[in-house]
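For this view, one protein chain was removed and the others were kept in their places.
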Amino acid sequence: MAWTRNDMAARAAKELRDGFYVNLGIGIPTLVANHIPPGISVTLQSENGMLGMGPFPYEGEADPDLINAGKQTITELDSSSYFSSADSFAMIRGGHIALSILGGMQVSQTGDLANWMVPGKMVKGMGGAMDLVAGVRRVVVVMDHVEKSGAPKFLGACNLPLTGAGVVDLLITDLGVFEIDRKGSGARLTELATGVTVEEVRSKTEAAFDIAV
Amino acid sequence: MAWTRNDMAARAAKELRDGFYVNLGIGIPTLVANHIPPGISVTLQSENGMLGMGPFPYEGEADPDLINAGKQTITELDSSSYFSSADSFAMIRGGHIALSILGGMQVSQTGDLANWMVPGKMVKGMGGAMDLVAGVRRVVVVMDHVEKSGAPKFLGACNLPLTGAGVVDLLITDLGVFEIDRKGSGARLTELATGVTVEEVRSKTEAAFDIAV
Amino acid sequence: MASKLRDDAAAALTGALFDGMTIMSGGFGLCGIPENLIAAIRDSGVRGLTVISNNCGVDGFGLGLLLATGQIDKMISSYVGENKLFEQLYLSGRLQLEFNPQGTLAERIRAGGAGIPAFFTRTGVGTLVAEGKEVRDFDGELYLMERGLTADLAIVKAWKGDAEGNLIYRKTARNFNPMMATAGRVTVAEVEHLVPVGDLDKDAIHTPGIFVDAVFQGARFEKRIEQLTTRPKEVA
Partner (left out) sequence: MASKLRDDAAAALTGALFDGMTIMSGGFGLCGIPENLIAAIRDSGVRGLTVISNNCGVDGFGLGLLLATGQIDKMISSYVGENKLFEQLYLSGRLQLEFNPQGTLAERIRAGGAGIPAFFTRTGVGTLVAEGKEVRDFDGELYLMERGLTADLAIVKAWKGDAEGNLIYRKTARNFNPMMATAGRVTVAEVEHLVPVGDLDKDAIHTPGIFVDAVFQGARFEKRIEQLTTRPKEVA
């Protein structure tokens, strides 16, 4: 019985620490905001140029001048500030964001990430993903463990074009959690989803990993 | 009868055009602001981070948070704006300032300028001078034609450490005006101060120059 | 001083357009885009454009208008394809596309306006983005060299502006507009509110007037929302 999307988001939320500045990607990472542990306060950055993202606006109160990086209407908080996209990515590239949680298509055992392009399909672009994985201090990827076809997504080496090489610190899938050493010393399985066995993970994984559960 | 400091400033002011954004150095260049021709409006930039410099404040109204690049108290205008020093020099380096008028110790016939350092004397630093001559679209130097000792200051090559190489477009001295080609095609004497002869200029100049008066 | 004030978008663009030119256009998605200037560029009929903009609008709005008329030859963007037409034009080879990571694009434009011909960034090392670019080790880390970007024309949209060209943007509509204002050989700004010189807070001006060649108050702003997301009002 693997983790649900919400379970994965809840697990990712455990990576948050009080006072963290965090950037959340589209999809499951967005759900992480619903699972922030009590007593912990984090500030959400939106890479188009905002710090201190608030929740969606009430019906009828959306402001076209206030959107997040997913182009959704949002709100501001008392603590919010706005800045240009150049200043926003200076913040990201300069290592000022503590944590980025984003989705993935493939992750390799050395922390490579592919999540922006499938050759042969229409390419929409990498947006800010390459900057985020290159600049943010700690990168957590949340993704399904296998393709719909059953093909593994945690690989020895990605075969899709990379978003970044050696950039992932932690991989959370529906089957468990892997710590990855960016410098190439390998991956370790550190947690299993409820009812999932090491054997199941092994059978669905191409990447080499040590067991530390 | 050579030009006075005020004459030189007045001559430099003729280089101003309506709508110009201008940076004026310390000394004679500062006097240029007193000679802005009627019908011409220019905006003065101060490289510490201000556009639209106003005159000195009235007695008793100086604001310690409002100084120019010479560290003098100044005032703002309705049109003024403030920005960081990084943004200020981005403006300068990016070629957005039309004209810089500054003082010089030595100028060469190829437009080299030395105005920041005399070896053996205490060096106070170049401040923003190197950025200004490298970034501003047109650079005018105003200086006495010779040293107090009588030694020429418009030379074949500067012997003082340079502020910039091939950066001066126009040289105004107490004896006349020289157009200089930055690309090295030479200097031309285009104006003589009242009562000054070409022979006098020649005798007090080391640089080679054509005559176009 | 010769005024920078213009009556409308067409007047503000007079003399600034030519076939084959490069135009930077501010905005992120449909947020903070120069609506009036884009429409005027469409109406001008100028062709063969290279457009530098983070996105390319949607069908029938924003830069999508210039796709529909076939005026754009090439886009330099970080994320596109919010509209069907873009995909058709691209797949049929009628539209060239250069992808830049969003932060690299923003920094390239900032560098172009700041007189910096090239800089190094970690972004894109080991990816397709690195192809053909210099990779260099600084203190044991690898970085790519990226070049500054300028354009023949930058079109930007601000919330408030004055006749000196001083501009203030609002909330996340700021995005790429301030850098682009610095990187156009000619920069034209449309504002929602034209205010008297002196009304803007001098410490809060985002774009000093030096960067702006022409400014006008937009006739009307649609300010379309791309993805309306809301929550129900809590009942007391």
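Each chain gets a letter, A, B and C, in the order it is written, and its residues are counted from 1.
Following the convention adopted for this analysis, a contact is a pair of C-beta atoms (placed from the backbone, for glycine too) under 8 Å apart; a residue touches a chain by one contact, two chains touch by 3 or more.
Bear in mind that the values here come from a model prediction, so they are computed numbers and not experimental data.
The chain we do not see here touches A, B, C in the full complex.
For the chain missing from the display, the contacting residue among C:11, C:118 or C:135 is C:118, taking the whole complex into account. The missing chain, though absent from the display, is touched by one residue of B:15, B:131 or B:144; that residue is B:131.
Residue C:203 is the one among C:43, C:203 or C:222 that touches the chain missing from this view.
Interface note for the absent chain: among B:82, B:154, B:178 or B:209, the touching residue is B:82. Although one chain is not shown, part of chain C still touches it, namely residues 107, 111, 114-122, 136, 138-139, 141, 143, 147, 168-171, 174, 201-204. Seen from chain B, the chain kept out of the figure touches residues 46-50, 55-68, 70-74, 76, 82-86, 88-90, 92-93, 112, 117, 122-131, 134-135, 161-166.
Although one chain is not displayed, chain A still touches it through residues 18-19, 21, 41, 43, 45, 51-52, 76, 78-83, 89-97, 135.
In this text, only the chains that are shown with their structure count from here on.
Here the chain at the heart of the structure, going by C-alpha means, is C.
Chain B has its Cα centroid 54 Å from the Cα centroid of chain A. A straight line joining the Cα centres of chain A and chain C is 28 Å long. Looking at chain A, one finds that none of its residues touch two or more other chains. Taken residue by residue, chain C touches two or more other chains at 110, whereas all remaining positions touch fewer.
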